[in-house]
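Below is one structure, written out as structure tokens, with a few remarks after it.
With one protein chain removed, the remaining protein chains of the complex are shown where they sit.
Coming up: chain A.
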């Protein structure tokens, strides 16, 4: 009963300084908003990646030009990837031929080469999602032809300068006819096919934005002879384990060391999970700086408030408030500041989630997935901030000498 009245006192005090209270909340709002949005976006990305890797099918074995991601220690693999990202791939066209010839029980090998892809058309520059691949990649990416033809083995062998365009790329460049020529670098490339619209995404890239060409041609553009990814399809799910082991052995024999990782679908999921986790944690760390600043802001304003309200503290003590009840009142004020800030931030995140779902729907690169546990975490953090940064001012208020406080003008 007393507690209820004291919460009311705290509200009255904060309301009397509405503007100041709101300013104090801003850092908390930004901090909590960032924490929730980052977690929700992380969940969204995870859902997308899971969907994509799932779409590769359980029969797919992935070869990455990064050592030790497949030894079970994903974290050290990630740091290996960081150092490897500066190093170019060691997977060659010879490796592809070797897999095709030597590995049993496979449907085929798909190669991916990602070249630098600034495209010029009519003197304007564009940056579509350019990807070099094999004919079989159309099935993996689940894209289909609207008109023209797909690339074929001959294009691969001859390094033909031919490209296919996604729907969005086509309309962005304002191209209507097959046979139109675009420029990548100084060379001209002929459009041989247009793709249908796709709801698929690849690592967050919209496949409507695709510019697809033979991987050998992409190697020429990038002036290298290496491949960035291999996707090997096993005949059946039962063959995945043995195919994986054989490929691992093949690379060890050909390269003389373990300079690639050979992953199954589940490994890839685990890997992305872990990479995403590290990135999310890093971003959350940055967001928490805002919370720290917010907490210090609360402490600052509460210290000012305690000094300003010295007389009030004296009066309350004279009419019977114990030190504890004064402490409680000021502590509740700082908790309210922080918790109301968190409430506003939570409302904002739900607003953003709603806006994305409502107005962007399928076009959004990532949808927010706000989990109840994140909300609970945000509320606990805000209450924690209120307590931690409000305690010192509250203790100061409670320990004021009533006689001096009453005399304070």
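For the reader, a short list of remarks on this structure follows.
Note that a residue touches a chain if its C-beta (ideal position, glycine included) is under 8 Å from a C-beta of that chain, and two chains touch if they have at least 3 such contacts; residues count from 1.
Quick note on the criterion: contacts and distances are computed from a predicted model.
The complex appears with one chain absent; UniProt names that chain "Macrolide ABC transporter ATP-binding protein" among the candidates "Cell shape-determining protein MreC", "Macrolide ABC transporter ATP-binding protein", "Acyl carrier protein" or "cytochrome-c oxidase". Across the entire complex, the residue among A:56, A:369 or A:406 in touch with the chain not shown is A:406.
The residue touching the chain not shown here, chosen from A:171, A:266 or A:322, is A:322.
Across the entire complex, the residue among A:167, A:239, A:267 or A:312 in touch with the chain not shown is A:312. Interface with the hidden chain, as seen from chain A, comprises residues 1-2, 5, 12-13, 16, 311-312, 314-325, 402-403, 406.
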